[in-house]
Structures are given as C-alpha cells and as structure tokens.
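Here's the structure, in structure tokens; my notes come after.
One protein chain is absent from this view; the other protein chains keep their places.
Residue numbering begins at 1 within each chain, and the chains themselves are lettered A, B and C in the order written.
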Amino acid sequence: MIIVMVKGATKEQIKHVEDRIAEWGYGAHPIYGTERTVIGAVGVPEADKMTYVEQLESLPYVEQVISVMRPYKFVSREYHPDGTRVDVRGVEIGGNKIAMMAGPCTVESFEQTLASAKAVAKEGALILRGGAYKPSTSPYSFQGLGEEGLKILKAVSMETGQRVITEVMDPRNVELVCQYADILQIGTRNMQNYDLLREVGRAHKPVMLKRGMWAKIEEWLQAAEYIMLGGCTDLMLCERGIRTFETATRNTLDLSAVPMVKQLSHLPVIVDPSQGTGRWSLVDAMSKAAVACGADGLLIEVHPDPEKALKDGAQSLTIPNFKKLMEELRPIAKAIGREL
Amino acid sequence: MIIVMVKGATKEQIKHVEDRIAEWGYGAHPIYGTERTVIGAVGVPEADKMTYVEQLESLPYVEQVISVMRPYKFVSREYHPDGTRVDVRGVEIGGNKIAMMAGPCTVESFEQTLASAKAVAKEGALILRGGAYKPSTSPYSFQGLGEEGLKILKAVSMETGQRVITEVMDPRNVELVCQYADILQIGTRNMQNYDLLREVGRAHKPVMLKRGMWAKIEEWLQAAEYIMLGGCTDLMLCERGIRTFETATRNTLDLSAVPMVKQLSHLPVIVDPSQGTGRWSLVDAMSKAAVACGADGLLIEVHPDPEKALKDGAQSLTIPNFKKLMEELRPIAKAIGREL
Amino acid sequence: MIIVMVKGATKEQIKHVEDRIAEWGYGAHPIYGTERTVIGAVGVPEADKMTYVEQLESLPYVEQVISVMRPYKFVSREYHPDGTRVDVRGVEIGGNKIAMMAGPCTVESFEQTLASAKAVAKEGALILRGGAYKPSTSPYSFQGLGEEGLKILKAVSMETGQRVITEVMDPRNVELVCQYADILQIGTRNMQNYDLLREVGRAHKPVMLKRGMWAKIEEWLQAAEYIMLGGCTDLMLCERGIRTFETATRNTLDLSAVPMVKQLSHLPVIVDPSQGTGRWSLVDAMSKAAVACGADGLLIEVHPDPEKALKDGAQSLTIPNFKKLMEELRPIAKAIGREL
Partner (left out) sequence: MIIVMVKGATKEQIKHVEDRIAEWGYGAHPIYGTERTVIGAVGVPEADKMTYVEQLESLPYVEQVISVMRPYKFVSREYHPDGTRVDVRGVEIGGNKIAMMAGPCTVESFEQTLASAKAVAKEGALILRGGAYKPSTSPYSFQGLGEEGLKILKAVSMETGQRVITEVMDPRNVELVCQYADILQIGTRNMQNYDLLREVGRAHKPVMLKRGMWAKIEEWLQAAEYIMLGGCTDLMLCERGIRTFETATRNTLDLSAVPMVKQLSHLPVIVDPSQGTGRWSLVDAMSKAAVACGADGLLIEVHPDPEKALKDGAQSLTIPNFKKLMEELRPIAKAIGREL
C-alpha cells in the first residue's frame, strides 16, 4: 500500500499516517520527495486492505492511496502458474482443443432444441447451450420455460451425447439446475450477485462466469475469486462484450481481455460473439478473431429458423451458417497449433 | 414498430415482411422512399414486440427495426400523470419536502450506528440508512453483520424515531429484511437481478431501486416495471452514478437523469452523491446540485469517525460536515419552492 | 514515481531499475514488501517523467509504474491558490457574479442574431455566444457563415454592448477571430488539437477551453496547461458533457467535474447545459444544478424560433424560456451567496 500525502503535508500529518500503519501492525516506509511525501506500508493483508485504503483516504492531507497488490489470489496465475483444464464429464476445456458450445438462445420446445442440438453436434459442438431461465430487460418479454426447459435440455443432450450449459439466475434454483446441467452459467447481469456466486461456488459443478457488461477485468477476477472460495475449481470465464458508447453493435466485444486474462489468471476463457456483437453477420469474423487471440472456447447462438426465434433472432446463426463457421475456424485453430 | 428495408430490397422481400406482420394480426403500412422502403407495423403489443424486432432483424434484407413505443407502462408518466408520493409509515417521499436519508455506509456496532443516527436525526434526517448485507467487490472485504445488523438498525431507529432503509441482496432474505426495514433498497449491482426484483415487488413494502452503473435510463425504468408488476406502488428510483472512463471520481453522477426521469415517470427520484462521487469533499456540492435540479431526496453516508469506518471512509461525511451540508441545503430547497 | 516490480523479481532486476534511476540522476528508494518490491524514484522532473514511465514499463519484470505528481503546474491550485478572475473588457468571470453567455448556436443572419442578443441582454446576459465556424459531424450540414458571421457578431454586440464569445477551429483563423471576438472558444472536438491550443495561447485574448467529450479531467487540465504555457492567463474551462453509453441525453453532463476542477485548479469553470443534454427541456434544471454546485458561468443556446434554427433547434431555448430560466436562477445564486 502506497500513501501519497498532499503537497505541504506537515510532519504531524505524516506522523499520524505512520502511527496508524504501526497501530495496524505493519511497517511504514516514508520516502521524502521533492514535492510530496510518499509512505509505503508493508505487510497489509488483502482482507484488511480496502478498509485501510478508504480510512486513509478520508484524511484531507492524504491525496491518494494506491494498492500495489492484486486483489485476488486463487484465480491468479501467480498462484497457479499452469493453465486450468476444466473437466466436464470427460470433455476438457482449456487444453489444446477449442470447446464449441452452441445451440439456441432459448429453449422453446423439444423439437426446436433437438434440431439445433443435432445440427451443431454434427459439426463438432460437444456442448449444447440453451436458456431455460432467461434474463430479459423487459418484463413483457419471454422469461423462459423454467424447469420444463431444463428437462428438454437434458432429454435432448441424452440423444446427442452432448454436455449441457445453461444459466442459473436465482440462488434458490442452483440445486435444481445442477440436476440437469453440466455447466452452470452466470450471466452478465449477475456477475456481482454475490449470494448467487457463493451458491454456485459450493455446487460441485463446473461454472462459467460471464463478464459484467460494466466490469473491469480486475472486478471480473474478483467475482471469480468469490466462486473459487466456495470450493469450485472447475471455473471458466466468458468475455461477452462490454457496454460502451458505440451503438452499431449491441456491445463492444473486448477481445484484448482474452490475452490479458490469460496473463493474469490460469482460468480458461470462452468468448461469446453472439451476445458480444448482437448481429449474426459479425459472428463469423469475431469467432475467428477470438480463436486467433487465444480463446479456449466459443459460445454461439444457433437457431434452425432465426426468423421464428422467440429471443435473439438477430444474433443467431442458421444451421448452414454455423456449418460454414466451423469450416472456417478449423484452419485458424490449426494456424495457432490448436484444434477444434 | 418501423421496419427499414435495405436499399434495393425487392418487392418479394417487402411483401415477405408485410406478410409476417399480417400473420401476427397487425397492420402493415409501407412508405416508399427515394432510397429505402420503410414499413410501419401498427398494433403490436409490448409483450410480443422484442420477439418480432429480433425476428425481423434476422432477415438480411431488413436494415433496422425501430420500436417507437416506450417499453414500460406502469412506471410511465403517461400512465400516471401526477407524481407518486411514497408513504413510509407517515413520512412522505415525493411531495414538497425533500427526504434526507443518512447514516453509516455499514452497520458496524450499536454504538457507531446510534452515534450516526442521533446526529443525523438531530439535523432533520427522518430516514436512517445503513447496510447489514454489503455487496463488496472483493470477497476479502467486510460483508456486513447480516441479521445482527438489521436488529441494530431496528433498535437504533426505535430510539431516534426514524424510518430505516437498508439493502437486500438475496431473494431468500426479503422476508427477513421486511421484519426490520421500512424501505427495501435494491443496490446498483442487482438492478437486473430479476428474481430479486419480483420478490421485493411482492413484499408490500416501499422499495428504492438504484440505477445499475451500466444502465440506460430506459433499462432502469424497465427494471422498475418488474417491481410494479409485482404489486408494489411505493417505489422510488435512486441515481447513484454510472460507469464512465473518468477516474477522478468513483462514478459519474448523472444528474441530468433526475429531470429526464421526472419527465418520463411519476416515481420519486433520490440521489446518492456519496456513491456517486466516492469523495466526501464533493458530497456537499453535488447534494446542492441534486436538490436544485429536482431530486426528491438524498442518500448520504455519515460516520462519526470516517478514519475508522469499516467501509467507504473516503466518501463518508463527518457529523459536523453533515450539519454544514444541511445548513447549506436549506436555502437551495427554499429557492426552488421546497423545504428540507 | 513509484515502480512496482513483479512478484518474484530477482535482485539483478531490482538493481537494473535502481541503476536506471541513478543514471538519470535521481534517488532510488526501494521498499521490500512481503510479496513485491516497490521502488520510489525521487526528483524526476515532469518533462522527463512520461518517457521514463514508458521505458520502465517496457521491462517484463516491472508490473506497473505510478506517477504521483500532478502532470500540470500552471493550471493547478497548488501553484495559484486563489481563484483566477478573468477580465473580458471589464466583465469579470470567476468572481462573485455568475456569467451568463447566451445566444444562438449559429449565426444565421444579422436579424436572427440581433433578436437573440437583445433578448438575452435584456435579461442580463453580458456575453453573447454564437458560432461563425461550426464543427459539424456531417459534411452536408451547415458549416457556418465564417468571417461574415464574425462581422455580424461584432455589429450586434456593438448595438447591445455585450462581449462576444465564438469558436475558432483552425490555427490559421486565430488572428482573424481575434479581430471580432472577446473570448476565443475551443470546442470539444479540438481539446487536443495542440497546434490550435498553442496558437490561442499566444493570442493575448481570453480563452474558454471546452472539455473533450472523451477527456478525463486530468487530460483536460493538461490541455489547459498547453494554453497557459503560450502566455495566456485569462483562461476558463467549460464542462459540456462527456460521451457515455446513455442515449436519452446527447451527452452526460458531468457536473461533479465542477467542484472537482475547483479543487485541482484556480481556473473559472463554465457549464454548457445545452450541449450537455441536447434537450431544451432539461436546460432549466441542469442550469440550476450547475449554479448550485459552483459553476462560474453558463453557456446557453437561445433562438427566437428554434423550429426554424439552422442548427441545434432541439437544444435551444425560446426567448420566454430563457427569461424564465433567469428568474429561476436568481434565487439559487442568492442561496449560495452569489449573484447573477
């Protein structure tokens, strides 16, 4: 922790800060600059840091307090230098093979889900995505089939042999969703829903945490830390676009987050170009970019007939377009020494 | 709903869109422009709109679909032309008197809470704020005292005669929090936690919905619509800053949202300059600005000794500073024909 | 300058950084933390700092370099503790009286400009605003009358006795604009047009620098430093809204920048609620808020007939609405001990 005093801070004020640091049991190391005095505080544990930062910043003669430690531990690559490989009932994510998670935005019916699932499975998607509980900006939009949707996902996946990823929104539903799903997805709106994070952390299931559309990478990793502290080690992150001023795309897909997170953390990183762009015509290009910059998997919305989709028709690929995507992705994967 | 066809759309493509609209039972009104054809769809109910927008946007010959209806009803001023006055056990919010909600960020102990509460009550704050459940970016930070914190709030408020506002984060805790609190606060991170919104909407208690730090005003009002659809009519909104690129302040307090929301909705609007700026030295100026532009209340963090606060010391006012704030606010309130 | 080494940096790596600092002639003060070593560099002058920060950050074993000095000098309140009062041919800005700058967005004709000017002068606006050179997002929009517009402004101001503020966009026009204007305005798009900043800095005229819609407060003050280094001391800043994700307003007016800049700098701060919101119906409320939080002046677009305005009709006040605004502002100004 580095405390920057205001210009002209008095000896007494500097001493007061040093005394507070000593009182907390840490070492105070002042550096007297030409204009400002800076005090290093050594030994402050993560658990107390934010409290002390805020307390010192309440003093009018403290200009700024800078924390130099990373505010997470178990998710950091410093803690776990090798990349994590998540095991989803025999399907590995984070290894050499890039994981394809594809399927409809929303489970509408058994038939629609089966049609999507079969088509994407045929092209090599080992994981079926589909929403049973749908977070909708409008209360008047379709909210998902709930448990019936989960049952459809399970039944379909038994036919296709796929693993299932689906979103859980309510801590009261975690147990129920665990009965049907192989991966619990935390959506962007719930990235800082801490009670939910704690609950999925304890669920003994692989989890995929989407980035909050407002979240800095550091905050995203802190949210992941909540989940790992619950005991979960099979954790993945998913970049799905952040909110910016641009309106041509639904979100701004921050692909630089992929290599950045790979440097900071050992967790696999998935990319969702469907949500990230909101336009099916951009999904192909952004999928290729995601693979090229190191993504461990892709989450793609595919619908047998987007013009009839109950949700997200505008960003869903048709089945032929998904087939084309897979064909175009293979040489990119190969070019970086991975496979699809 | 306005459908903009791409330049050069064929007659068949235009017809296909008209047929879809007719199929849904609505009226299709094409306008043939010099470059593009535009089709108006009349009669589409809110519940189906988003689905149809997305479906039509999946067509490659549709450039854009524009919804001209406001995506909320019960929160709109069109629906309820007079401003809502929320009744909190006899304390009115949204009337001529500006509501002061003040107290510590976090309930740390009975003594600390009582000290804050007494001081702010003395200056005229009829509502005591304080967190028992605290959403913390870091899992290593203090997470609040939980039910014990609620009990302290209740006990303190019985001494001071104040009403209590406190945050609820988990739908499983709504019932419990209702036993102790007068106003349920939904925090910024949970603005789109729909299961929680539904739960508080059914709780028969006044609710204050903070704006998500990523949320457009329209999305904020849609989240409020979720709560009103649950049956809640004693609803308030709270502007608490949005996330922007600026780092000098913790958030960017969007005061223009106050008059904007007042035009669009009948709900009272509260402003939180403590969270909104993250700096106690800006709270005074931004409180005055909030009152001047029409806020119905303020939410202010006050701590007897910010340098010892467990959370948010940097943005908490001392008791003398709160007293000074109240003195400076009174003439501003008077200048706009209201009182404090 | 604080250099944070990566966890596990070797003695040699730490020594290398210390040697670089010594080589530059500054003092190196290492602090050995429990996890990371941090090195303070004392005596680095502002002129060299950014170069050294970037050079050290190029080393893979340096995690972060933090500059603790403010990157501006002459604009800082540390340098000039008293607030600056700008003198515009006898009209003072930055003193007790709040400066009203009002008039049409664009000079369209002598008659239209005179009608606006007379009306706003009658209500107490001592400064006439109006654009002769107009920055337009679209090349097909009206670009202003150029020198003819300047002549109209001058002629009108001689009739009304007002001072004139107008924008200059091209360094080649600075001399010309100086012949007609009393205050040179730098628009938001040109905040980092350094050749223009240098040119107006040398012009011996009062200058008003608008904030870039993308600019952090610190960058804005650095841009102001460019102007002061040219010799200009009669400098004002103008908050006009920043670009965020919100679309209900044209920009997000960042009023917290007013008290924040007042703490950091001695320069007067003007607020432009017309550009800041893009909606005439919000100008009244935001003007009151701006005055309440300490703005030294307001820049308001007024048009005799907004429905016929060549530019910015949507954000222009009618003359009766401007009159009403002035009436409502006076008690607010009085409430904070100032006058209009």
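Here is the rule we use: a residue touches a chain if its C-beta (ideal position, glycine included) is under 8 Å from a C-beta of that chain, and two chains touch if they have at least 3 such contacts.
Computed from a prediction, not measured in an experiment: that's the story for all the values here.
Of A:71, A:130 or A:276, it is A:276 that touches the chain left out of the display. From the options B:49, B:163, B:189 or B:243, the residue with contact to the unseen chain in the full assembly is B:243. With the whole complex as reference, residues 214, 216-218, 242, 244-249, 252-260, 263, 276-277, 279, 281-282, 284-286, 288-294, 328, 331-332, 334-336 of chain A touch the missing chain.
Remark: the residues of chain B touching the chain excluded from display are 2, 4, 7, 29, 31-36, 38, 40, 42-43, 63-64, 66, 68-69, 78, 243-245, 247.
Chain C meets the missing chain through residues 20, 46-47, 49-51, 53-60, 71-72, 135-143, 169-172, 189-190, 192-195, 212-214, 219, 222, 225-226, 229, 243, 280-281, 306-316.
Everything below uses one rule, namely that only the chains that are shown with their structure count from here on.
In terms of their C-alpha centroids, the spacing between chain B and chain C amounts to 30 Å.
Chain A and chain B have Cα centroids lying 25 Å from one another.
Chain A has residues 243 in contact with two or more other chains.
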